[in-house]
Structure formats: structure tokens, C-alpha cells
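The complex appears here without one of its protein chains, the remainder shown in place.
Moving on, here comes chain A:
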Amino acid sequence: MSNTTTQTDATDTSQNIVQMNQIPADASVRAESPLYHADLKTVAEQGTQDAGIVLQELALLDHLVLRGSVDNAAFTTGVESALGMVLPANLQSAEHEGRVIRWISPDEWLVTTAGGMGFELEQQLREAMGETHFAIVNVSGGQTVITVEGADAEEMLKKCTPYDIHISHMPVGKVVTSLFGKSQAVIRRTGEQGFELVIRRSFADYCWLWLQDASGEFGFSVKES
């Protein structure tokens, strides 16, 4: 992979960090999402009409993990200028122009952006923050996003996580990392009847089978991504 990416490498001498575009410049290299094998396209064609739950994989988004201290003004203002939104506080998220930023730890945020835009965003962030103390890691290959929508979405997710996801406890925009089945997920409420899960690549198959099983009693359909 390193051979195909060297053309886009840029070395930031001030921080001595090699920035690398993880997406190969060679277009013949095929990208496969963690749920590629599940063939969601075929499943989507078989969907029921009156489904209480609609599942969709937001495949191949670019994921960046952003770390820094909220007490560091250079970090917070840098993120704000590059992303156009304020760093969300505990258990909150923000959305702006297709980019989502989620709080996942007191000094850690997960940013998702359209596929292929991650490297550009990473460079913008590095430029905006200058030489202050921070870290950005591209984790796109390690996880994927699934949206769960519909009238029965909340009822179904209650079977999946011990966290209280009722709207009075988890309003729109709140994000928690909690158990999902025997695995874990970053769960975000995107609407009154909408949720979004960030799951690990190695657990994607398990989570997908779990979701299908849990949704069965309500009837579900799959939307092609």
C-alpha cells in the first residue's frame, strides 16, 4: 500500500509527523466496507413494504479520531475554524455540512466525513491548530456506521443495549458509547425515531446479524448505501 500512497505523502516538518492519505491513489484497488460480504444491495431489494425499522450502512465514510485538551484554547478554536462547529461537550454531538463530530471521551472526539474527504480534513485541522498539543488519527478502516430508523427503532434498540435510550434520557444529538449485544457501539440519536451506530470492523458481521435478528419481530427493510 505504501507504494501507491507515497505520491500524496506530505511531511509536516514543524511536528515531524508524516501525514499519509490512507486511500490509495490507484483506483484499481477496490474498497470494501466491513459489511461488504453481507451484500446489503441484494438484501435491500428484498425489503418489506411496511417495515417498522429501516437499516442502512453509511459505508466507507472517513473517520478521524481527534484528541486534545478542552483547556487548550489553540486546540478548541483550531477545531472550530476547521470544522465550522464548536467541540461538543460530554455525551453531545454536532453536525455541520455532512460532517459529524461526536464526544467519545473527555479528550477525544470522533469526526466522520464523506468518503475520500478525510485526508483533506486532516490537513485542514493540522493547519488550523498549528503547533499546539493534539493528535489526529485516521481510523476509517476500523469501523463503519449503521443508521437505524423507523417507528420501532427505539423498541428494537432497547434489546441491544443496557443504556436507557428513552428520549427523555437520550435527546436528539446525545451520543454514548455503550454495550451493543456482546460487543460495543457508539450510539447517537439523530431524530425522534432515528439512531446511528458506529461499530468496529471486526464486530460488524456480529452486529449486523444481531440487528437483523432483533429487528425480525418488527419487520425491517434495508436501504442501499
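Just so it is clear, a residue touches a chain if its C-beta (ideal position, glycine included) is under 8 Å from a C-beta of that chain, and two chains touch if they have at least 3 such contacts; residues count from 1.
By definition in this document, contacts and distances are computed from a predicted model.
**Q** Given the choices "succinate dehydrogenase", "ABC transporter permease", "SiaC family regulatory phosphoprotein domain-containing protein" or "Sarcosine oxidase subunit delta", state the protein name listed in UniProt for the chain not shown.
**A** "Sarcosine oxidase subunit delta"
**Q** Out of A:Gln19, A:Thr77, A:Gln184 or A:Gln212, which is the one that touches the chain we can't see?
**A** Result: among the candidates, A:Gln184 touches the missing chain.
**Q** Check the options A:Val176, A:Val198 or A:Ala214 and report the residue that touches the missing chain.
**A** The one listed residue touching the chain not shown is A:Val176.
**Q** Quick one: which of A:Leu40, A:Ile104 or A:Ile146 touches the chain that's been left out?
**A** Candidates A:Leu40, A:Ile104 or A:Ile146; residue touching the omitted chain: A:Ile104.
**Q** I need the residue numbers on chain A that touch the omitted chain, in ascending order.
**A** Within chain A, the residues touching the omitted chain are 90-91, 104-106, 108, 162-163, 176-179, 184.
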